[in-house]
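As you look at this complex, bear in mind that one protein chain is not there, while each of the others sits in place.
The block that comes next holds chain A.
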Amino acid sequence: MNFLVPLPVVMPLFGAALTLMMAGKPRAQRTVSLTVLTATLLVSCALLYFSTTDAPLVVAVGGWSAPLGIVLIADQLAALMLVVSSAVTLCVLVYSIGQGMADGHEETPLSVYHPTYLVLTAGVTNAFLAGDLFNLYVGFEILLVASYVLLTIGGTENRIRAGSTYVVVSLLSSVIFLTAIGLIYGATGTLNLAQLVERLDALPDGLRLILQGMLLLAFGIKAAVFPLSSWLPDSYPTAPAPVTAVFAGLLTKVGVYAIIRTETLLFPGGRAAAVLLILGLLTMVIGILGAVAQSDIKRLLSFTLVSHIGYLLFGVGLTTQLGLSSAIFYVVHHITIQTTLFLAAGLIEKRGGSTALDKLGGLAKLSPVLAILFLIPALNLAGIPPFSGFIGKLGLVQAGVADGGVLPWLLVAGGILTSLLTLYAVARVWNLAFWRTPPKSVPSGSSSLLPPLMVAPTMALVLLGVGLTVVAGPLFEVGDQAASSLMERSYYVQAVFGGGAP
């Protein structure tokens, strides 16, 4: 079944070329994008099935065997991330098609939108599958370049301003990543992740710490970890709703994925664990305080996005199996929920004409469906039982308590505080936008009904988010399995080389 592995990268790239040639034929473009992303989702599900029931699937690209050529690896973690990300990208694509139809294509110029969107997907899947540091870098670049175009689409003054910050910060993180790659190659003579395992272990401790720090810095910017996070709330909210939604769901999580991968595979032993925990705490608390201060729904959600990255760092920083598997569960939950919330915010903008809280009101009466579509993921994000947010946080809290140190206890307290403040932030949105008597600016009556093609994917994601609770047991098992094979590094090395590394 190894031939399946490159498909999630190849198919979207091929689809991008195809849609680019079909510029000006929106119907054909839509068909191609939908087919490609559906196929990607199916292939990802197959990959998840095979990698959990059997060994990881490995492909040497172009037939060049491992240390010489590039390998693509679908182990449990990569396959799980692939499934969630392709499900989310598919839903957001349907949503953006619905929005494009409803708006008469103003927000999403079709000829550029579809190819770029597919390239973004290819970059994300490539980053998940990469078994080589340089290939990981290329995956990052593919998704970043696509994201620059999507963020500045239309080229209005606001988007150019926000886009400039985003582009420059992302470029800087890429430069740092590339520097780290250069240094690692200079020190070890290889970039193959499986081969690096042994060679990095042989390096002096100080040098290893520097290399680890460089990688963490680069990934920290991409994942929006606290001192490096201020670019995110400034740039994301200006983009069109579906673009913001897919960015919020996927881009920061690719950074988190890279942190998990390098921290477990290349630099185990938790030398940066304390730093990760402290940063996680600061990210959680400061991020959510930022969210409480906002008066625009999209910006508020961007701050909750930053804040909840802290939970993921918490899980990674514990360096125990329970912590790691909870973090993996939380990534899945967070990708789904954060995307859903941004899609719901797009619906609010469509119905109420704005996402500024002081211009909204009475939406619960105007559009009960919208109210439900916002309320469920909002409660899920805050961690109200029985939703998956609660289960993920419970897992993290248990892992923290089981560890028993001072820092983990602080993180447990910070996590619970953040959860409460998240509830406060989303409850404020609920009170102001949905329950308050509407100000005069809100359009009333049935003049602007929500387009069904926008509601349906949002509903699908809400259901997926609720469904995470139903499948929480098996999902936690997959996460646990992924975590245990991450902790046991020889598993990954053996998948690539069979025996020991050359």
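One rule holds for everything that comes next: a residue touches a chain if its C-beta (ideal position, glycine included) is under 8 Å from a C-beta of that chain, and two chains touch if they have at least 3 such contacts; residues count from 1.
Keep in mind that, in the parts below, contacts and distances are computed from a predicted model.
Matching "Membrane protein YphA, DoxX/SURF4 family", "Na(+)/H(+) antiporter subunit C", "Molybdopterin converting factor subunit 1" or "Osmoprotectant transport system permease protein" against the UniProt entry of the left-out chain gives the name "Na(+)/H(+) antiporter subunit C". Remark: the omitted chain is touched by one listed residue; of A:Leu183, A:Ile278 or A:Ala456 this is A:Leu183. The chain omitted from view is touched by exactly one of A:Asp75, A:Glu141 or A:Glu349, namely A:Glu141. Listed residues A:Asp296, A:Glu349, A:Asp403 or A:Asp480: the one in touch with the omitted chain is A:Asp296.
Of A:Gly155, A:Gly404 or A:Gly473, it is A:Gly155 that touches the chain left out of the display. Residues of chain A in contact with the chain left out of this view: 134, 138, 141, 145, 148, 152, 155-158, 160-165, 167-168, 171-172, 174-175, 178-179, 181-183, 185-187, 234, 237, 293-296, 299, 357-358, 428, 431-432.
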